[in-house]
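All protein chains of the complex are present and in place, except for one that has been dropped.
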Amino acid sequence: MRHFLSIAGLSREHLVEILDTAESFAGAGDRAAGKVPLLRGKTVVNLFFEASTRTRSTFELAAKRLSADVLNLDMDTAAVQKGESLIDTLRNMRAMDVDMFIVRHGDSGAAQFIARNVGAGVAVVNAGDGGHAHPTQAMLDMFTIRRCRKDFEGLRVAIVGDIRHSRVARSQIAALNLLGTRDIRLTGPQTLMPAGVEQLGARVFSRMEDGLAGADVVIILRLQRERMRGGFLPSEGEYYRRYGLTSARLALADPAAIVMHPGPINRGVEISSLVADGARSVILRQVAFGIAVRMAVMSLTVSAQISGRAK
Amino acid sequence: MRHFLSIAGLSREHLVEILDTAESFAGAGDRAAGKVPLLRGKTVVNLFFEASTRTRSTFELAAKRLSADVLNLDMDTAAVQKGESLIDTLRNMRAMDVDMFIVRHGDSGAAQFIARNVGAGVAVVNAGDGGHAHPTQAMLDMFTIRRCRKDFEGLRVAIVGDIRHSRVARSQIAALNLLGTRDIRLTGPQTLMPAGVEQLGARVFSRMEDGLAGADVVIILRLQRERMRGGFLPSEGEYYRRYGLTSARLALADPAAIVMHPGPINRGVEISSLVADGARSVILRQVAFGIAVRMAVMSLTVSAQISGRAK
Partner (left out) sequence: MRHFLSIAGLSREHLVEILDTAESFAGAGDRAAGKVPLLRGKTVVNLFFEASTRTRSTFELAAKRLSADVLNLDMDTAAVQKGESLIDTLRNMRAMDVDMFIVRHGDSGAAQFIARNVGAGVAVVNAGDGGHAHPTQAMLDMFTIRRCRKDFEGLRVAIVGDIRHSRVARSQIAALNLLGTRDIRLTGPQTLMPAGVEQLGARVFSRMEDGLAGADVVIILRLQRERMRGGFLPSEGEYYRRYGLTSARLALADPAAIVMHPGPINRGVEISSLVADGARSVILRQVAFGIAVRMAVMSLTVSAQISGRAK
């Protein structure tokens, strides 16, 4: 695992190794276990072609807790402007002896492209590429589920919202399938379901209530408000009436169900404040675990690069 | 002292503890005593809703000298834009196991609001909130006075300029009162005096010369040029003629008087270059001491959070 680009292509063993490694960084409670020297002397570059303060911050914190040096490159204002090609930028950065790129890009496949072209010795971690994948988000979700519910087999997981445009959902479904979860339900407006959704290894429910019935895990996706303008949705109010997670709807799920959301949440659009802040919400624990999971991915890929280089 | 939000509410003992702690960071001369490991493994977040390179830099330097990791969040471009509420942003950041927020905000009371909502275990330091308070600036001023003049009792302090809009002046007056200074004089244009100024524990002098007579400490406030547009002032030239600190006016103060200014200075507007660069100016020493004082505030609040958490 020299790069971490998408869940697709990984084995169940890969995912379990990431989760187990993250466990060692997550501490006893929800707080991190403090600073470790695993990446001392290494340089991690945040290569963000798309602004995302939240995601950049979690990677920056994870890298610093591993004792790495961090270089933030806002690619809007960088050498790209001077007419340099992306490949030349990568080669230059690599020549500077950096050890890892954290890549966020608006185009699907960008992280793969970079990994193919960056050359040996530099790990690439996908921090979200277009509508394609957001695999560290999916892994922190798996970590949260494992912490709260132990076993993936026999689990009933409902994912609610804009499946079509969600790189998060795509990565979650792939990870759940690998980990043995067989009952995955997708629910949301018809217009926000991807074509060929059945091949993903999940069942589609047009009524949210049917999808929620007896679920152990309810994952609410963020509603991108820009979808409104695309005509995919009539209005936020209408969306909330049909797909907002209220206490009444949550009562349909298993009594011990947990509620997850990748954040940032739109209160009163995809989730009610009562549920978001309620006893079954693990939304903030997801954020906490996100640091540990990113530390795991970063240390595993760097290790793989080093042992690969040694050969 | 789990947070550091304003001088109001603190005791004389609190202020003296900060000054004594800063003394340990300030070194023998004016240079800092080097790096200390007090905040190693801690994460300090600069949460700036209002740009201020100078203030951010001093906090960043202070944090790094305490061996903390620093995360700079420019809140104009952060999650706020995605429609997330401030409280949700805070909860998320807290979930990432950060240890301190340095808050700069254009609204009075913003730091208090954040401290109330951030939850246990995270210290909040006010780096300036609207017209309300700028307490680390006031403390570095107190530190400078104590280094130069020893005793606060019996001291005659003149504060000159735009008292009405100055969070710095408000914090200075509160600190001086707590430390036992009884002779505090405020001078500046009538239009720039706050309503009810007498209740602040200071006397008002409309003629600058009367306010300066025999003063031991002369604090010049920065004239915010945007006040001109508000009709508070006729012109910079007129302001300088009546309230600019010239050598002639400084001669009215005590022969050993020190001249202070929070910076950045407007030469020829509120102070002459001769005075700003003269032997009695301690303006640059204030900057140097500012690092030590901020190191003191940061280490004391983090300590208080840790001992609070242990209970």
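For reference, chains read A and B in written order, and residue numbers begin at 1 within each chain.
Just so we're on the same page, a residue touches a chain if its C-beta (ideal position, glycine included) is under 8 Å from a C-beta of that chain, and two chains touch if they have at least 3 such contacts.
Just so we're clear, the structure is a prediction, and the values are computed from it rather than from any experiment.
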Sort through B:Glu23, B:Glu60 or B:Asp183 and give me the one touching the missing partner chain. B:Glu60
Which parts of subunit B are in contact with the chain that was left out? 30-32, 34-35, 51, 53-54, 57-58, 60-61, 64-65, 225, 263-267, 284-285, 287-288, 290-291
Subunit A residues touching the omitted chain (full complex): 40-41, 43, 69, 71, 73-74, 77-79, 82-85, 88-89, 91-98
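Basically, only the chains that are shown with their structure count from here on.
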Just curious, how far off is subunit B from subunit A if you go by their C-alpha centres, in Å? 41
